[in-house]
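Every protein chain but one is kept in place in this view of the complex.
Let's look at chain A:
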Amino acid sequence: MPGAPSKRQKREQYKESLGKDDQSGALPKKKFYRQRAHANPFSDHSLTYPKSPSDMDWASYYPAYAAKVDESEATVTQAPKEEDASKQITRPVEIADIGCGYGGLLFALAPKFPDTLLVGMEIRISVCEFVQEKIRALRHQNLATGAYQNVTCLRANTMKFLPNFFAKAQLAKIFLCFPDPHFKARKHKARIVSTTLNSEYAYVLKPGGIVYTITDVEDLHNWMVEHFVAHPSFKRLGEEEQEQDVCVEVMRTETEEGKKVGRNGGQKFVACFRRMEDPPWP
């Protein structure tokens, strides 16, 4: 006896309907993309990721910035030799939102940094699809102005594969917004911030680049501060400097989690850290 259509069936029907032409400007509905809020960063998943940053097909994510194949090599930003020029873009990605969730921060930042390329990275496949659909729809709605051409989202496990996407000193800003707190002590290695992982953030950040963190869990905030402060490559931004940064306000109010915490009357703890120059060899 057929019961009510299952969740999967509904999602499939919905995604089929999205493919139709008249839907191309419609924003995706979040209810069809919900996914459990946790993912195991140690598991293999079935991920696709480039062998190295120069191998990354950025052009398919930022079609408006695709390097023209016939142009001189000077416009190609990354490793022009040996690489397929059709994958290259005219400027490097400089802002990464790690664990972008439903992309609230990305969509708020994209108009504020119209000349900078932003990427959201999300490990949960459905959530990532939602953001990609929303980008597609927003780009379609803004064909005239070309807005949202500078933002994209891809599925990745950044804890393992961050250096596969970004070259040394490529990024100017990294956002870590409302990460999974992993309350149990046994799970602390799964946290997005740790002394050992901070070395990888330092590697992909330019000297002077900034890591932004925000969370509603005080203990996690203390943990992130402790681990970044303990890392010799990072220095915490002072209160004043932090509050003057336009990104901090956006992060507080525009992220999906930020709004939820606000509705709930919870606290939001912010900390930002600047990537220092590497010291000379001893």
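Basically, contacts are C-beta pairs under 8 Å (C-beta built on N, C-alpha and C of every residue); 3 or more make two chains touch, one makes a residue touch a chain; residues count from 1.
Note that contacts and distances are computed from a predicted model.
Asks: Just to verify: the chain that's not displayed, which of "RING-type E3 ubiquitin transferase", "Actin-related protein 6", "VPS9 domain-containing protein" or "tRNA methyltransferas-like protein" does UniProt list as its protein name?
Replies: For the chain missing from the view, the UniProt record says "tRNA methyltransferas-like protein".
Asks: Touching the absent chain in the whole complex: find that residue among A:Ile95, A:Ala110, A:Ala137 or A:Leu197.
Replies: In the complete complex, the chain left out is touched by residue A:Leu197.
Asks: Of A:Ser24, A:Asn40, A:Ser60 or A:Gln244, which sits in contact with the chain we cannot see?
Replies: Selected residue, touching the omitted chain: A:Asn40.
Asks: Residues on chain A that touch the omitted chain in the whole complex?
Replies: Within chain A, the residues that touch the unshown chain are 37, 40-46, 51-52, 125, 159-161, 163-164, 168, 178, 181, 183, 185-186, 189, 194-200, 202-203, 216-220, 231-233, 257, 260-261, 264-267, 278-279, 281-282.
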